[in-house]
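Our next item is subunit A:
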Amino acid sequence: MTILETRKLNKHFGGLHVTGNVDFTLQTGEMHCLIGPNGAGKSTFFRLILGEHQPDSGQILFADEDITRAKPFQRIRKGISVKFQVPGIFKELSTRQNLVIALQHHVPAGDLTEEVDRLLEFLKLSQDHTQLAGNLSHGQKQWLEIGMAIALKPRLLLLDEPTAGMTPDETHATGEMLHRLNAEGMTVLAVEHDMAFVRQIAHRVTVLHLGKVFAQGSINEITADPRVAKIYLGEVHA
Partner candidate 1 sequence: MAETSRLRGILRLVEGPQTLGRGPKFWAGFALVLACACAYPMFADSYDVGNNVYFFNWLFMAMGLSLIWGYGGSLSFGQTAFFGIAGYCYGVLTINLGDAYGLTLLSLVMAVGFSAFFAAVLGYFLFFGRINGVFLGIVSLSVTLVLERFMAQTAGPQWAIGSARLNGFNGMGSMPSLTIPWPGGSIVLFPDLPLYYLTLALLVVVYLALRMLVNSRFGNVLVAIRENPQRAEMLGYDIRKFQLGAFVIGSSLAGLSGVLYTSWGNYITPASMGMTAAALPIVWVAVGGRGDLTTTLVGTLAVLIVFQMLTIYGSQYALIVMGVLLVVTVLVAPRGIVMGIVDASRRLFRRKEAR
Partner candidate 2 sequence: QDAEPIKLGVLEDQSGDFALATIGKVHAIQLAAEEINAAGGIDGRPLELVEYDTQSDNTRFQEFMRRVLQRDKVDAVFAGFSSASREAYRPIVNQFDGLAFYNNQYEGGVCDANMIVTGAVPEQQFSTLLPYMIENYGPNVYTIAADYNFGQISAEWVRNIVAENGGTMVGEEFIPLGVSQFSQTIQNIQAAKPDFVVTLLVGTAQASYYEQAGAANLGLPMASSVNVGQGYEHKRFTPPSLKDMYATVNYVEEVDTPASKEFVEKFRAKFPDEPYINQEASNSYAAVYLYKQLVERAKSTDLAEIRKVIAEGDVCVDGPGGQMCIDPKSQHVSHTIHLAHVTEDHSVEFPTKWDAIQPYWLGEAGCDLTVSDPSEQYTPSNPPPANG
């Protein structure tokens, strides 16, 4: 069963075609990574899925429902959530309050405090729970935003460079967490440049280049592809 499908998705800015006829399908329960050179259009693709940008043409289907014209918040309510590339948090609110706002959707008032504490613990932010989110370190902000995204208990989780700025250990921990969530039924689509992480989580990998699907396959197939090495990976991973 597919959870997400795009059909001939096009978006251009001025003369620049950022995505060109992208046909992409994501199976329910999959862990999928989207990789590709800087400026390939990965973040833009996410924004199209979320409704932050309107496509020039093409269609987006979520769980077989056409959501191309749906408002962003409607898409979220259908079960998509996102962690952006640049941390999007509520800077002047405490770390705790950030999570409360995400959690209050599903969690009854009585359990809210407890639930937030659990999530804080999980994100290793318990110590900083009263800290204003804007004063967290860069990595902590990333954690917080991931926490807000998973707090929504989405069916599809979009992560734009979730591990940027994390130590290898933390990256690994993030991967494990995603596996756990995946086991609970969450589909994950992540943009990453960290190949170790991609290897750790991805069932399948799609390479985007110049707005087009350039290659698709398992991580081993992709890293073995000399064309991908040339445009993207470089010598180390080739």
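Note that in this section a contact is a pair of C-beta atoms (placed from the backbone, for glycine too) under 8 Å apart; a residue touches a chain by one contact, two chains touch by 3 or more; residues count from 1.
Candidates were picked such that all candidates are chains of the complex that A comes from, given by their letters.
Just so you know, these numbers come straight off a predicted model, no measurement behind them.
K.L.:
Identify which of the numbered candidates 1 or 2 touches subunit A in this complex.
P.N.:
1
K.L.:
If we count contacts the way the header does, which residues on subunit A are in touch with candidate 1 in the complex?
P.N.:
The touching residues are 50, 52, 71-74, 76-77, 81-82, 84, 88-94, 96-97, 100-102, 104-105, 148, 152.
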